[in-house]
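In this view, the complex is presented without one of its protein chains, the others remaining in place.
Let's look at subunit A:
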Amino acid sequence: MPHSIFRRLVSLGSDGDGDANDANEVRTDGGTATATGEGTTRSDQSDRSLLDSEFVRSLPFWLPPALLMGLFVYGAIGWNAVISLTEWSGFGSPDYGDLDFSMYEQMLGDPTFVVAARNTVVLLVVFTVLSLAVGLLLAILVDRDIRYENTLRTIYLLPMSLSFVVTAIFWAWMYNPEIGLINVVLRGVGLDFLANDWISDPSTKLGAVIFALMWQFSGYCMVVYLAGLRAIPNDQFEAARIDGASTLRMYRRVIIPQLRASTMSAAVVLMVFALKAFDFLFVLFGDTPGPSTDILATMMFREAFSSSNWAYGAAIATVLFLLALVVIGPYLYVQYQRGDL
């Protein structure tokens, strides 16, 4: 209904314009009947095809945001890519006349970059898989009509609302080898041999960071999965029960396969976060976390803002952006094929 009203308004407007044109033409050239007729039909047609097209009428709705996004997001990304092709460092201005891929070549020969890229991928994969698994487990448990469901849900989700600065400092205390809760508990239950210097032993450093991030993000996965579980009709649970499926089998065969969409969307959010898990590391270790935990995001900051190698930093940023595209690309493609986009 609003659509047709809009359409009528537009056609009214164009009629009005047509009339005005008529009047003008009549006045200027003295006005023969044919000229007037021709003018009217021409302007009518062009008005109609231009103003009636959905494209023009939708312009006000998508053009301003597209322009703003284009300038401030995609423009900035494009500019960053251009800077990565220069040799810019220090306080000079970039020389755009001499663009080449030397920064990317330097990157491939830089052991720090290789280590950081490896850590980034490890963090991405392990953190995402763990968070999804824990989130799914929590969601299934919370979904089983337990008491205090809302309270528990809030408790699990709460870490997500904390700032990474807070959780980083909090986990630095948890991991303290002398007074940290983790080692104290391990010693308390007689597992002294497991007690470790978690965030300075290079073999556990990255694992400790991943665990802390998982603690923070599994609550988010739980909420996403919970929504997915609630969308599955109760009939299917009952049908599976009647067919004699065990609980484990029911979830494995009937329920979890239907959670693919939830998994997809949660995984994309987690992976993109993992790519830029900068603040957590920066608070714990500063801009130089050491080879066992250095990720591309911290390396990018270090090169750009500590050493003023702007072009090199921009090149690392471009690589990060491409990685993010690799993560998001398949998701968008699947959504597009399903017609959700």
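Throughout what follows, a residue touches a chain if its C-beta (ideal position, glycine included) is under 8 Å from a C-beta of that chain, and two chains touch if they have at least 3 such contacts; residues count from 1.
Just so we're on the same page, contacts and distances are computed from a predicted model.
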item: Undepicted complex member, UniProt protein name, chosen from "Pyruvate ferredoxin oxidoreductase", "4Fe-4S dicluster domain-containing protein", "Glucose/mannose transport system substrate-binding protein" or "Methyltransferase domain-containing protein"; value: "Glucose/mannose transport system substrate-binding protein"
item: Absent-chain contact - pick from A:G90, A:G190, A:G244 or A:P257; value: A:G90
item: Option touching the unshown chain, where A:M69, A:V125, A:L158 or A:A239 are the choices; value: A:M69
item: Of A:G188, A:P202 or A:G329, the one touching the omitted chain in the full complex; value: A:P202
item: Residue ranges of subunit A at the interface with the undisplayed chain; value: 49, 52-55, 58, 62-63, 66-67, 69-71, 74-79, 81-82, 89-94, 96, 112, 172-173, 175-180, 197-202, 205, 284-292, 294, 302-303, 305-309, 341
